[in-house]
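In this view, the complex is presented without one of its protein chains, the others remaining in place.
Let's turn to chain A:
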Amino acid sequence: MTDTKTITDTRGFGRKLADLDKTAVAPFLALAALFVLGALVNPNFLSIDNLLNVLTRSSFIAIIAIGATFVISAGGLDLSVGSMAALVAGIMILFLNSGAIDGDMAMLATGIVVAIGVGALAGLLNGAVITIGKIEPFIVTLGTMAIFRSVTVWLADGGSIAMKSIAMRNMFRPVYTGVFLGLPIPVWVIIAAGLLGAFILYKTSFGRHVIAVGSNEDVAKYSGIHVNRVRAMTYIIQGICVAIAVVVYVPRLGAATTTTGMLWELQAITAVVIGGTALRGGVGRIWGTICGAFMLEIVGNIMVLSNIVSEYLIGAVQGTIIIIAMLVQRTLQKKK
């Protein structure tokens, strides 16, 4: 209390290690544990091919969950991301099928812009209703979840929306299947989105405002932060992330169906929470989130490779993981 000058850090390495935020490290330790488990269950698990495959498949959830990290650390919640993904995919494919622009390449490029625009607008809709209407995010996004899904079903006439042009499909496919410098393109997209997300959240004043709003909205308001603007912006970022995930997803199958993106919201929220982000807001961990998305996919992969537990139970296992993760977080926080 009395010494004001103990500012310089003279603590030993051991103390610093002890000070290290355990909730930040825990997801990575859990990931390491899963690696060991996977290797024990099936030696093929650790093969580069298998791991890259898992990473690639985790990309949709990882990218969406990066957006969810913003929403949740600002104290919000977005349940509509899965339906939104289906809607964005549907509209994007309808646009690609419309032949509005000459040249497949130009068409694809514009299609991507359209997708991101639709995603951003859908996010803006969520954000505007929540902030201007002063309604709980849970309720608003529960509503838009139904709306987006239903509109998609309507657009698809109850079936699916597929890309018609085979040439365009072939041109688009490498975005999912392609490899650049030894890594699949979707993995590069995760890395890029992660870097950008981490930069925005940790290094910019907007990111600081997100954390402030999630920490305590009143303090943010009294500090002159435009709380509504910040909150709405997180939903727009979420929408853009959904759109980026869709751009990676569409080339995989070339179609959107009425079940596209089903339950993605749960997986995205799970990834965020097991990544160490606080569900009540005020703490955001981009890399933890990506780690969390990866863990969800690995668990599935191990179950497929092992035959110990039926893979039909994957949902149950993922559900168990989120509960365990919360318990671990709680315990670590108590010790602090």
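In this text, a residue touches a chain if its C-beta (ideal position, glycine included) is under 8 Å from a C-beta of that chain, and two chains touch if they have at least 3 such contacts; residues count from 1.
Here, contacts and distances are computed from a predicted model.
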item	value
Name under which UniProt lists the unshown chain, selected from "Response regulator", "Carbon-monoxide dehydrogenase small subunit", "histidine kinase" or "Ribose transport system ATP-binding protein"	"Ribose transport system ATP-binding protein"
Option touching the unshown chain, where A:Val153, A:Ile225 or A:Ile298 are the choices	A:Ile225
Selected residue (touches chain absent from view) among A:Ile211, A:Ile236 or A:Ile298	A:Ile211
Touch list for chain A against the chain that is not drawn	1-4, 6-7, 9, 19, 203-206, 208-209, 211-212, 215-216, 218-226, 282-283
